[in-house]
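Read through the structure below, which is laid out as structure tokens, and then see the notes.
With one protein chain withheld, the remaining protein chains of the complex are depicted in position.
== chain A ==
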Amino acid sequence: MNNLVFLPVLLPLLTGIILIFFSKYIKIQRFLSLVSSSLGIILSCLLIGKVHDQGILALQVGSWEAPFGISIVADMLSSLLVLTTNIIGFAVLIYSFYSIGTGREKFYYYSFVQFLLVGVNGAFLTGDIFNLFVFFEVMLMSSYVLLVLGGTKAQLRESLKYILVNVISSALFVISVAYLYSVVGTLNMADISRRIAESGQPGIITVIAVSFLIVFGLKGAIFPLFYWLPGSYYAPPIPVIALFGALLTKVGVYAILRTFTLLFYHDQQYTHELLGILAIFTIIVGTIGAVGYWDIKKIIIYNIVIAVGMITFGISLMNEQGLSGAIYYTIHDMIIKAALFLLVGIMAMITGTSDLRKMGGLIQAYPYAAWTFFIAAISLAGIPPFSGFAGKLLLLEGAVEGEAYVGFAVILISSLLMLYSVMKIFINGFWGKPRAYKDADLVPVSRLAVPAALLVIVSIALGLGTEAIYPYISQAMEPLIDPAIYINAVLKE
């Protein structure tokens, strides 16, 4: 019995509920959500410590034993992702204080941020496939509201598309779960895995695996299913984009990682090769987008697509280096994407536009923000002392071991073009002749830069402390290679 496992979900839920009562008192809302998200960081650190000492923790909710009740399972992977989520939530909250505006704050903004965190943390921690669906919906419902809150024209148009795509993919999720349930007769992921292993994954299970791939691919934006992402992530205000870009697609990727290592790993010839091909196309499409645009938000948005491709490529390799590379890269990318969106948001706010050709010379007036952006940019590309390096190196090692040389080349070339795309922002936005911007004095740049710098510091620590973090990553990777560890921890055999 480990109630600690569920507390990262319960805490934001209670906070979100209490914040509804204080919808008109902005100071109380800010204070409470700040306290709650700092508590969340502490709780998830405790969780990581406990998982490190005792191995995988499973909580049988309501005292009903494993295949019959709902299991909440914290392995190292989930715990690390929960910690990352909480850190990002904390930084985005501080950024929101100075940028979101009282109109949104009075309309339950902070409650919905907390509910989004409930959904994301829950999706990472659950051990039950239908529960995963429910937490997906909690997350998506809050994201619908955060996307449309404010009601500008672009937001309304994009939220229609976003909701349409996600309603369809959620329906497909339910259908896939129904198929899976009618074949194996259980919903607990450990139990499903055991039963699929007993039957040796017949053809119908592979079909279900591909339909799950379509569902999670729609949520996580992999190659033919990413089309909704660039528009939808362009519309909302910056802190909301940072939350979406860092968390939402990664939950889809996590679900692919979980299902393809725990449930559908018997017919890798078909499923994992398909995943590998889609991943490579995802990287290519993302790179084309990132290089092609002159809009700072669009460039970072297409960098999300690249990262999703990189991580799914790591999953498709199914060897130790590939998977630990995917885990490391996921954590790095969540943090650095949030930081980049926050920094790009500062640029857009100062200049009043997100068109790169209409800005320049920002480094003169805002040197700290500029150098923070520079570090974030080279960290994204994977320059050695920073956090993007280790993950990419592991992915490349995995590609060599899995003899996936096309993927190897695509990752290297796309890294170069990723660097080009963010350096384009740096060179054109920060260097050059300073221009006069109308409302630049109204933007509290020094305050807004603090949360972004915080995330960049976390990312630097992640890069410099790779040695210290690696044991955790490899502990997270073990149950992915050997599902028996996970199954035994949940079903207690």
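Here is the rule we go by: a contact is a pair of C-beta atoms (placed from the backbone, for glycine too) under 8 Å apart; a residue touches a chain by one contact, two chains touch by 3 or more; residues count from 1.
Keep this in mind: contacts and distances are computed from a predicted model.
> Assuming one chain is omitted from the figure, identify its UniProt name from "Sulfite reductase, dissimilatory-type subunit beta", "Pyruvate dehydrogenase E1 component subunit alpha", "Cytochrome b" or "Na(+)/H(+) antiporter subunit B".
"Na(+)/H(+) antiporter subunit B"
> Considering the whole complex, which of A:61, A:274, A:423 or A:450 touches the chain not shown?
The missing chain is touched by A:61.
> Residue by residue, what part of chain A touches the chain that was omitted?
Touch with the absent chain occurs at residues 1, 3, 6, 10, 13-14, 17-18, 20-21, 23, 59-63.
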